[in-house]
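A single protein chain has been omitted from the complex, and every remaining protein chain is retained in its original position.
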Amino acid sequence: MAECVECGADVALHDDLEAGEIIDCGTCGVELEVIDVNPPVLDRAPELEEDWGE
Amino acid sequence: MAECVECGADVALHDDLEAGEIIDCGTCGVELEVIDVNPPVLDRAPELEEDWGE
Amino acid sequence: MATATDAETDTSAETLSATVIGASGFTGGELLRLLAGHPNFELAQATSREYANKTLGSVHPNLRGSDLRFSEPSDLESVDVLFAATPHGVSMEHIDSFREAADTVVDLSADFRLDTEAEYDEWYDGHSCPEYLDEAVYALPELTREELPGADLIAAGGCNATATLLGLSPLFDAGILFGSEQVVVDVKVGSSEGGASPSKASSHVERSGIVRPYAPTGHRHEAEIEGILGTSVSFSAHAVDMVRGASATCHVFPDSPVSKGDLWKAYREAYEDESFVRLVAGGGGVYRYPEPKAVAGTNYAEVGFELDPTNKRIVVFSAIDNLMKGSAGQAVHAANLALGFEETAGLEFEGLHPVGSP
Amino acid sequence: MATATDAETDTSAETLSATVIGASGFTGGELLRLLAGHPNFELAQATSREYANKTLGSVHPNLRGSDLRFSEPSDLESVDVLFAATPHGVSMEHIDSFREAADTVVDLSADFRLDTEAEYDEWYDGHSCPEYLDEAVYALPELTREELPGADLIAAGGCNATATLLGLSPLFDAGILFGSEQVVVDVKVGSSEGGASPSKASSHVERSGIVRPYAPTGHRHEAEIEGILGTSVSFSAHAVDMVRGASATCHVFPDSPVSKGDLWKAYREAYEDESFVRLVAGGGGVYRYPEPKAVAGTNYAEVGFELDPTNKRIVVFSAIDNLMKGSAGQAVHAANLALGFEETAGLEFEGLHPVGSP
Amino acid sequence: MATATDAETDTSAETLSATVIGASGFTGGELLRLLAGHPNFELAQATSREYANKTLGSVHPNLRGSDLRFSEPSDLESVDVLFAATPHGVSMEHIDSFREAADTVVDLSADFRLDTEAEYDEWYDGHSCPEYLDEAVYALPELTREELPGADLIAAGGCNATATLLGLSPLFDAGILFGSEQVVVDVKVGSSEGGASPSKASSHVERSGIVRPYAPTGHRHEAEIEGILGTSVSFSAHAVDMVRGASATCHVFPDSPVSKGDLWKAYREAYEDESFVRLVAGGGGVYRYPEPKAVAGTNYAEVGFELDPTNKRIVVFSAIDNLMKGSAGQAVHAANLALGFEETAGLEFEGLHPVGSP
Partner (left out) sequence: MATATDAETDTSAETLSATVIGASGFTGGELLRLLAGHPNFELAQATSREYANKTLGSVHPNLRGSDLRFSEPSDLESVDVLFAATPHGVSMEHIDSFREAADTVVDLSADFRLDTEAEYDEWYDGHSCPEYLDEAVYALPELTREELPGADLIAAGGCNATATLLGLSPLFDAGILFGSEQVVVDVKVGSSEGGASPSKASSHVERSGIVRPYAPTGHRHEAEIEGILGTSVSFSAHAVDMVRGASATCHVFPDSPVSKGDLWKAYREAYEDESFVRLVAGGGGVYRYPEPKAVAGTNYAEVGFELDPTNKRIVVFSAIDNLMKGSAGQAVHAANLALGFEETAGLEFEGLHPVGSP
């Protein structure tokens, strides 16, 4: 478990978590980068400036 | 000018035509490969089995 | 009075009989579908004047499996619950016979949503039985849950009002807005909001592909919103090319600066225990904000927000299916709470993906 | 009689006055648009009973620039040409007053398309003035061009018949089909084929996203097709989600084997000098076969084909805009030929890309 | 061997674990939705290479409530049932690891649908493990029900083949067709048939409003249809503007005259005990024939017909949701039968009305 930096919700983490992995917060959906694993530290993943709608 | 192998229409060719180039027939739209340039010889370009509709 | 929990315990295995008035219409048809899948209701009557004696499936192809036929609204049997899904004015005219026929009446029209006769004079053409307005409970369960258990005259909240109120009320509850601020509500709705009667404007030819301002100002749902929020809003509605769906974008300007964290706190506090509200605000993928088609056919509301750093604006998005969370689903949800059933009974459908323009 | 070429020379600078009956409808509105952009016509009257005295733009927003107002169909002025865009039965009832008002009458309905009263008895409900059937010229210019110059009662070919006939007739002309073969015609059409009167089935809600068999068998256009081809076809029509467009897929089974080259020869011979037919058969890119949206708003027909090696089937595709090549465009095209104008006058619009669902 | 009835008795309360390969795709997402609502399945893994570690809801917004995350397809756990929803070629490559991971494998691709290697050489690019073709059971339960109980390699029938076969097979079973007749199959399909990878042709801009012949001849589903019917058909497919849905119109010409009564008899005999087939042929109202949007989201097939008196043609209509009866629903239906569960378990959703273009 770790706290989402965007919305504050708990984020469930899988067992074989690795630093550098990108996961998304189940509550707010933001993409989080695993900075450290023991203890787990998450940060907002660098935003891909993709043109996702238009 | 060359004749389209698919539909028989005349195909206008540009000046700096090169062997291996792919052009389309203005009448039937089929893709034609330039096999030879002097005189120009065209053949059906190998079909990309792309899923163009579904 | 029994608490909701007691009621639930008592009634979970119970089956009540139900009638739908206006069952050939859009929200009426949706009620038929929901009641058919509801563990605690058995459909007794479905009324239609135009299709009386025809099978339900002759109007609603998804009900082709049903053996029931429409009956005349003048022939009401005694049932436990009556849902009225009729145009504005019909319920107030027939309310006495509805209440005679059923212990609990859930009305989907605007006839019992406002508090006072004066409001009906202002926004509608008056009211023919204002004596019931006090008794009627406005049902938007996320905001009025505690008044519902035991209620026997229920006015299900309107579609555009529901979308708007779900978006805005957490900001008021959290003290981010107070009521003196400018609140702009820009709504986009699907064609099923217009009901089943055909017209030129609602024909496929004329209504396809549009962005049509259809209630630029003075929309009657303003009354409802104001009634609940206690403050007026600047409301405009646009018809767009979808059949189900209402989406509200609220632009608000808080007096004091807020952070993204403040917003998450306000919305999570408001909705984290709610079964039918999903917060969707940013994140990745194709569906980053509330989207009507993501909730089509379901009783969910999606609510989200974004903060505009340059001018202290908050933009709040909210999306529902007007025939579900905006009417029939809300009515069943309210009935569940009123009668002590499981809150989500009959409302479990989670929606489809991919889906086109439901 | 003057040849087309003489006529052209004589009339290119001429301006004739024109009236449109049924101008508030779909094909009538399209006629208004075409006449407004036509170098040789000046619109005198546009009739509507429902919108009499209102501006044309009040019904057709693309005509907001026009100063003309609808007039009553009972008040006809004398003009050179009268276009009738009224439902089946109206023209035959009013044909005498139409002809009194104008030298040339172009009718878009089916009232003068068939050759004999007997056919109207079989396919419709008879005919009230069969004496004109002989005189009337069926206008599908690619097939009946030579009969048009000088014609003064013109029956513009129907939309589905036009799509079908343009696809099939080269196969008959080239001796690939003879008339004894099985011919299946599977047509897909847009909602504007239904005309402007609203109904439940044509509402946006019910008609969106459909593939609805609406004339599985016995479609009246079979009569027209048979009249021209001299052989009956197995015809079924489906309504799909578009507004403009008719697309015919013909499945035919020639007795003797044909090659792709034979087909190209047949279709090029038929259409290489035609201004309004484009052959589209295979090739690359997204648009490899005839597609209604590629011709929307234009008078073009796209025609194409594919050969099924396994079973000697030819599949022919044909796409038109039902309001243009399928009615108003065809009517103007026919009038151009009848009156000796430039064949393409007023019909130069080439269409849009990209475009959604016109 | 246990009969279906025994099996049901034994397993109704059982819960099996299940994995979906290709869970980020369209049919994979549909499987996730169905398994989540299925009383006898618990989802163990949902694989995606692109979205590994992300929540299911990040791709499928209707699954936002789920806590599960996608996992890599290379990390398979042992489960009871594995559903493979991957593009053609993937299952045949990985079939050994799939069978190692699960007792029952249900494949949604075409990899195990045909009977012989020779057919894969003819219609596809050969087959890499033809030794399984004998064992694999083709699942279109209405036609192959008796082979399913106990099957452990199941190939769910393809969408267009399913629509076509459900329409035609009663005519063969009833001796109305024999196999020597001309059979034309004209199919209209929605955009979700193309799978989730984007392309220019499948973009909203280019694909809106189309009637696009995309497989005029030589469609691979012909092989499947021929495999079951024992006779070849003339098949053409058109893409139209809907997302879910496949609709087949079959034009057939029986040697001996038939009556409407013969047809009703043939179809009722075939389907009256079937849970998932609705006969819709004529009658009143807006929905008189099979219609994809009437079955969207459901596992139903609507089948209907009309008789053309003039030329002895029968027109058969058949409509399904390609992601349900045409793939994921059919796969779950087949698994239910294979494993002895209630036939309709997890497939009870009845669909929506009104609904736009789902």
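The first chain written gets the first letter, and so on, giving A, B, C, D and E; residue counts start at 1 in each chain.
Definition applied: contacts are C-beta pairs under 8 Å (C-beta built on N, C-alpha and C of every residue); 3 or more make two chains touch, one makes a residue touch a chain.
Quick caveat, the model's predicted, so the values are computed rather than measured.
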Pick out which of D:Pro213, D:Pro254 or D:Pro358 touches the chain that's been left out of the picture. D:Pro358
By the document's definition of touch, the residue of C:Val59, C:Val79, C:Ala319 or C:Ala338 touching the omitted chain is C:Ala319
Check the options E:Ser199, E:Ser232, E:Ser275 or E:Asn311 and report the residue that touches the missing chain. E:Ser199
With the missing chain put back, which residues of subunit D would touch it? List them for me. 26, 29, 33, 36-37, 54, 58-65, 190-192, 196, 242-244, 278, 280, 283-285, 287, 291, 294, 296-298, 323, 348-358
Residues from subunit B at the interface with the omitted partner, ascending: 12, 14, 21-24, 26, 29
Contact residues on subunit C toward the hidden chain run 182, 184, 186, 188, 200-201, 205-206, 208-213, 216-218, 222, 232, 234, 236, 238, 240-242, 245, 247, 249, 251, 253, 286-293, 304, 306-311, 313, 315, 317, 319, 354-358
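Here is the rule we go by: only the chains that are shown with their structure count from here on.
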Based on which chains touch which, give the shortest step count from subunit A to subunit C. 1
Which interface, named by its two chains, has the most contact pairs? D-E
What's the call on subunit D versus subunit E, same or different interface residues, using the half cut on shared numbers? same
Centre to centre, using CA atoms, which chain is the farthest one from subunit B? C
Chain whose Cα mean lies nearest the overall Cα mean: E
Going through subunit E residue by residue, note those that touch at least 2 other chains and give them in order. 54, 58, 191, 201, 212-213, 242-243, 287, 291, 354-358
For subunit A, residues contacting two or more additional chains: 24, 29
